Every structure is written in C-alpha cells, then in structure tokens.
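Omission of a single protein chain aside, the complex is shown with its protein chains in their original locations.
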Amino acid sequence: MGVPAVSAAPIEVVEREFGELALNMGPQHPSTHGVLRLVLHLSGETVVKAMPVIGYLHRGVEKLSEHLAYDQLAPVYERDDYLSPTSNSNAYVLAVEKLGGIEVPRRAQWVRALACEWQRIASHLVWLGTLGLDLGGALGGGTTLYMYCFREREKILDWLEALTGTRFHTNVNMVGGVRYDPDAASRAESTAMASEIEAALPELWSMSGGNPIFQERTRGVGVISKDLALGVGVTGPTLRASGVAYDVRAASPYDAYRELPPKVVTRTAGDAEARFQVRFEEIGVSLALVRTITEGLPAGPIFSRKPIKNPKATKLPAGEAYAAVESPRGELGFHIVSDGGPKPYRLKINAPSFKNLQVIPHVVPGGLLADVVATLGSLDPVMGDVDR
Amino acid sequence: MADGSLPVVGQPMPADGRGRLDDLAEEVVRFPGGGIALVRSDVLFHWAQKSSLWPLTFGLACCAIEMMATFAGRFDADRFGVILRPTPRQADVLVIAGTVTIKMAPRIRTLYDQMAQPKWVISMGSCANSGDHYRNVYSVVPGVDHVIPVDIYVAGCPPTPEALLEGVFALQRKIMEAGRVGA
Amino acid sequence: MSAPDLTRFGASPAPIGIAIAPGVLLEALRHVRDAHGYRYYVLATAIERETGFEIVHAVRRHDPEDTLFVRVHVGKDAPEVDSAAFVYAGAEWHEREIFDLFGVRFRGHPDPRRILMPDEYPGHPLRKDFAMDTPWGYRP
Partner (left out) sequence: MTALLSGWTWAFVFSAATLGVAMTFVAYMTWLERKVAARMQNRIGPYEVGWPHGWLQPLADVLKLLVKEDTTPRAADRLLFNAGPILVVAPALVGFAFLPIAKGLAVVDHPYSFLFFIAFASLTLFGIFAAGWSSNNKYALLSALRMVAMAVSYEVPMILSLLIPAVWAGTFQLTGIVEAQRGLWFVLYPVVGQVAFLVFLLCALAEGNKSPLDILEAESELIAAYNVEYSGIKFALFYAGEYAHTLAICGLAATVFFGGYLGPSFLPGPIWLIVKSAALFVAILWIRWSLMRLRIDQAIRLNWTILLPVALVDLLFAAWWCVGA
C-alpha cells in the first residue's frame, strides 16, 4: 500500500503568539461546502483572523487542457463547477467558437440557454439546502429545508436524465452546437415542471427567508461593501447583492440571451440576507426564462459542423479569445490562447467561486463562529470551481 | 504513519485491527456449548453492524452531490439505518466521494486512522476508484487505494444514488459474510 | 501613458488589450482604475512564451461596460513583476496562483506562498518543461 511521500502540511498552532485559540475548520467539516480549510484565530467566540487554505481539490485542469484536443475538452470542464456543469461547457464552447469564428444555429443557442437555466435553478436549490444545513444543523430544521430543496431538484434531474441520459454532467454542449434536442414531450414536461417548482417556492421561502430566526441569523452578517466587492472582484449574486447591477447575460449577452435579456436582481445591503434574497429571486427569473424558452424554441438544425470523425483534427487559427457566461456563482470566463494547433496553447478558467472566496479574510473577522458559517453559506462556493 | 502502520490511538489497538471482542471470543469458546453461542452472537453482532452503518459527513467533489442526493428524501438511505455522522470517531464507513489529490491524501489517511474499528471504506466514483480522466495529472492520486484500504468500489461518474445504495448493500453482504466480529 | 484604447473583450489574432512596460504596471493600473473608472478586477493570468512570461491583468468598468486586458512581458529566467495586490485587492490570490503554477515572483506581495499545491511541492506544474506524466507523489 504505497502511501504518497507527501507529509501533511504542518498545522501551525499559534496560540502562544496571539493568545487566542487557533481553530482549524479543516478540509473535513460539515459546513465548508467541500474541502475548504479555514484557519480561524478566535478570542472567545469572536473571530480575529480568518485565512482560507484551498487546493485540496486542485485537479490541474488547465495543464490537462493543454494535452487534449478542442472537441474532447467540454466534458472535462463540466466536472469543474459540479453544481452547474452545462454553464462550464457553455463558456468553454463559446470561447472556442469565438476564437474559431464557428457559427451556432439559433435552435442550438436556445437549447443551451434552456439547459443552463434549469441547472441554475438546480444549483440554487442545492445552495438553499446547504445554507439550511449550515444555519439549522443536520439534526434540526435545516435538514427539512435541505430535503424539500432536493425533492424539487430531483424533478429537474429526472428531466435532464430523460433528455441527455445522465443526471447532471449532461455533455449537452459541443463546439458548434448542441448534442441533444428536446422533443415535444420533453418541452411539455419542462413547462409542467416550471409551474410545479414555482408552486413550491412559497413553502421554501416560509422555511428560510420568511422565518424570523433565519432573518436574525443572516441580517447584517458578512457585509461586503460595494468598493470591497469591486476591488476583490466578487461575481454573480454576491456582487449584485452589494449594489452592482452586473449580470453577464444582460451586460454582454451571448447565445439566446440577446433575444431574451433576463431581469437583473440587485440589493444594496451586501449582507448574507441580501445575497439570499438575490438568489431566491433569481430562481423566479430563471423559471420565467425557462417558460419563454420552452414555448418559443425556434425550429432548425442543432449542429453547424459536419459530424466529428476525428476529434483531434479540428484546428483553430492562432490567436486569443475571452468569453464569459453567467454561471449560478457568477461570471465564468475562459481565456484561450491558441498557436494554430489542435490543442489550446494556454487556457485560463476565470472561476467565480475562486474570487468570491477571496472576500472571506476581509469580511469574517469581528463576527462570531456562527457568522463564519452563515457568510460561507451565503457565498455558495463550489470547491471544484475554486481549485480547478 | 507514512509507512501505513496504524498509529496508536488510545489504548494500544491490536495491530491487525481485530476488535478486542475477539480476545473475549477465545475464552467463550472454551466453555461447554460456548462455540454455538459464539456463532449465534457473531451473526447477531454482524446483523447489528450491517443494519446501522453510519457514514462520515465527508465529500470531495461531484460524487458528494450525488451522495447528498442519496441521503435526501427520494433515495432516503435512512431506510437502511444509514445516518450521517460528522465525526470520524462515530463513523463506521468512510465514503470517498470525489477526486483524491496529493494535498488531501494525508488528511484522508488521518481521517481513516481516527475512525474506530471495525471500519469500512466505499470508494465512490471513478475518480476515487482510479483517478478517472485526471489519473495522469501531477496533483491527483490515481485511486484512493493508494492511501487507504478500500472495501467496495462503486463505478460511475458520478454514480447514481441507486448505484451508491447498491454499493452499501454490497458492503452489508460483505459484513454478513465476514468471519469473526471485527474482522 | 497613452490613453488605453478600450477594445471590448473579443477574439483577435493579435493579443487583446494593451501591452505595457513592466516598470509602469502599477502606475498604469492605478491610472486606469482612478481616471477611467476600471474599478472591478476580473482576472490575472500568465502565458509562457518562448521569450519569457506574459502576465495579463483584466479589469472592467461598469457604467459603459468594458473589459481591458493589461499585459506585461517578463524575462524567462527568474521572472519578477510588481504585485498589483495593493491596487486591486482581488489580485492577491490570482498572483499567488501564478507564482504557484508558473514560478513568477511578485515583488511586494502581502502573502507570497503557494495557494493550490502543497507548500513543499518542488516544481511549477504549468510550465511547458514540466512533464505531464510526472509521478503524482513528488517530482523526483
């Protein structure tokens, strides 16, 4: 049994130096949303200093992408932000199409938007469930909220499974179009599901946002001011909750969002409750989008290139491109540098959770241990997205 | 710790990890009729271990989301006595749900060592089984069996909740067939 | 410092954004942030060229929405650049990642440790000369 010769990073206990308790919310902790380690310095219950340690899920995707061809890479990026895989492959495919000047048929763009919006709703439901677990604990009310959210999410996963064969790593997007085409039954199912989930939203609201204990736990917690948000570069609902109305779907529209600009939900308070309200309203916005997309799905082909015989054959002209997509966590961008070969020369993923997590050392000190958990839950980080 | 031997936690644990109940078992057999009693108690304790498997709240990557779905309402693992326990001390099963990186490997080893005997490991998803498409990346351990001994491998990327439950049933069958208590 | 031509982020054979001499980087970033309102920090990335490393900072302005790529070229051996961590707070982790994966040092960075790899990992994985199938334990 060859155990790797990597010694565990020394856990530096600095009690003597600071006179506080150095607490290690380690890579295994019920509420760190995956393998994030927070080194907290506590004096009593209040947090004096917080230092996130990441990298426990660094899978070297950017190095891997320099060894795979353009058509093989989309499924790899779907495993990055595993709560909304279609947004990842959508961003990658957009960047490649922009660099190679590949045109995408209108129906394919609408199907992409449909899959992305459904997965945004599913991702927000997972966020709401885990936020319930953070604030309510696994042996308390939080679990009930988590169960209700996952009950709704199972419907979406069933629909995706019917359409694409897998529950959430769907491989819908390909360079130049889409792989699956929702038929009439699937579209009818999608509209029916939209109203079902819309009917469940008030119950979820009464268990979370409407609950006075929940408001007490999130109001005024983890306040991110507007210029801190801009300076650190937080994205998505976290940025919009601090008063900056920037949504990639509205600001620089791509695919079907040129014809269907979504409503940009913003708040100004910038605390955990504002972030909660922005995400909860976005579920409503996405449901409306899904209805309009399903009804108005244009006819036509779903793939603009000849069937791909040898994935290693597609070559892109030398050059550079940056394309961004609004993933549930924020602006997810791909910066591709190509040297004319079949493989990307250098590919940088601008991950939203990586930037959202950077705000922790600025925002958490001063609050209690319970506020650390509430703030982290409201930022909705996904560790695959952070460590890439 | 790096050479794979079990560290001393509390009173010295027998090196081959057999629970202290086995020493008790030796005495019981000497009594007249003890053997039969022992076999019957074996089945009873195995049945108890099988029907209350407590996994550790520990997920790495996309498979963790499917593990959460397995414990949620629709695929309710609570039906089989499987509830999540947050601390390794009270956990019986360590489900490795996601990609094992070299920075995480020593932590997984520590977690495994902190768990009390008898303990089992389910390697969930092809990243944990063999590293999947990340297997020749510089920072990924190709398979969690390089770090800890694995009992059940669940295939899939990510395995559906039914597949994970099938893995749990396979582990339950394995526990029933296991020889002595704590083996 | 010439007024930056505000090319929108798009695709072009030539590298997008404006190229700046390494010595002027911090002053250029401050000018762009204060005078032209590019207060939002988007990303920092590094591209390894034959002649050296190219550090790219992307910043964005919101009211007439526009993204600007500020590029700096640095020599191949012992690459060193000024750290933008005190101009944009968001640059801190991006620069730590570039140091971790490329080995480009950042002068004046508040916390110049590795961010993704284990602290005592010897190599810089994203460099072209770092073989892909390096044994996952340690580079020998």
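Note that the chains are named A, B and C in the order they appear, and that numbering of residues resets to 1 at the start of each chain.
As a convention for this text, contacts are C-beta pairs under 8 Å (C-beta built on N, C-alpha and C of every residue); 3 or more make two chains touch, one makes a residue touch a chain.
It should be emphasised that the depicted structure is a prediction, and the values quoted were computed from it without experimental measurement.
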{"item": "Visible chains in contact with the missing one", "value": "A, B"}
{"item": "Selected from A:141, A:311 or A:365 as touching the chain missing from the view", "value": "A:141"}
{"item": "Hidden-chain contact residue, picked from the options A:21, A:68 or A:264", "value": "A:21"}
{"item": "Listed residues A:175, A:207, A:285 or A:347, member touching the removed chain", "value": "A:207"}
{"item": "Touching residues (missing chain, whole complex) on subunit B", "value": "8-11, 13, 19-21, 44-45, 47-49, 51-52, 72-74, 76, 78-81, 83, 85-87, 89-90, 92, 116-118, 181-182"}
{"item": "Subunit A residues touching the omitted chain (full complex)", "value": "21, 23-24, 29-31, 42, 45, 132-144, 147-148, 151, 207-208, 211, 213-214, 216-217, 368-373"}
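Here, only the chains that are shown with their structure count from here on.
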{"item": "Arrangement of touching chains [line / ring / star / complete / other]", "value": "complete"}
{"item": "Chain pair, B-C or A-C, that carries the greater number of C-beta contacts", "value": "A-C"}
{"item": "Between subunit A and subunit B, centroid-to-centroid distance (C-alpha), Å", "value": "31"}
{"item": "Whole-Å separation of chain centres (CA-atom averages), subunit B against subunit C", "value": "44"}
{"item": "Shared-contact residues (touching 2 or more other chains) in subunit A", "value": "4-7, 9, 55, 58, 60, 63, 387"}
{"item": "Residue list for subunit C, restricted to those that touch at least two other chains", "value": "116-118, 125, 130, 132, 136-137"}
{"item": "Touching residues on subunit C, where the partner in the complex is subunit A", "value": "8-16, 39-43, 45, 47-48, 56, 58, 62, 65, 67, 69, 88-90, 92-93, 101, 114-120, 125-126, 130, 132, 136-138"}
{"item": "Complex interface listing, subunit A residues touching subunit B", "value": "1-9, 26-28, 30, 34-35, 55-60, 63-64, 75-76, 79, 82-83, 126, 129, 138, 146-148, 150-151, 153-154, 157, 167-169, 383-384, 387"}
{"item": "Subunit A residues within the subunit C interface of the complex", "value": "4-7, 9, 54-55, 58, 60, 62-63, 67, 98-99, 101, 227-228, 230-233, 244, 246, 251-252, 317-322, 324, 331, 333, 335, 337, 345-346, 348, 350, 354-355, 358, 362, 387-388"}
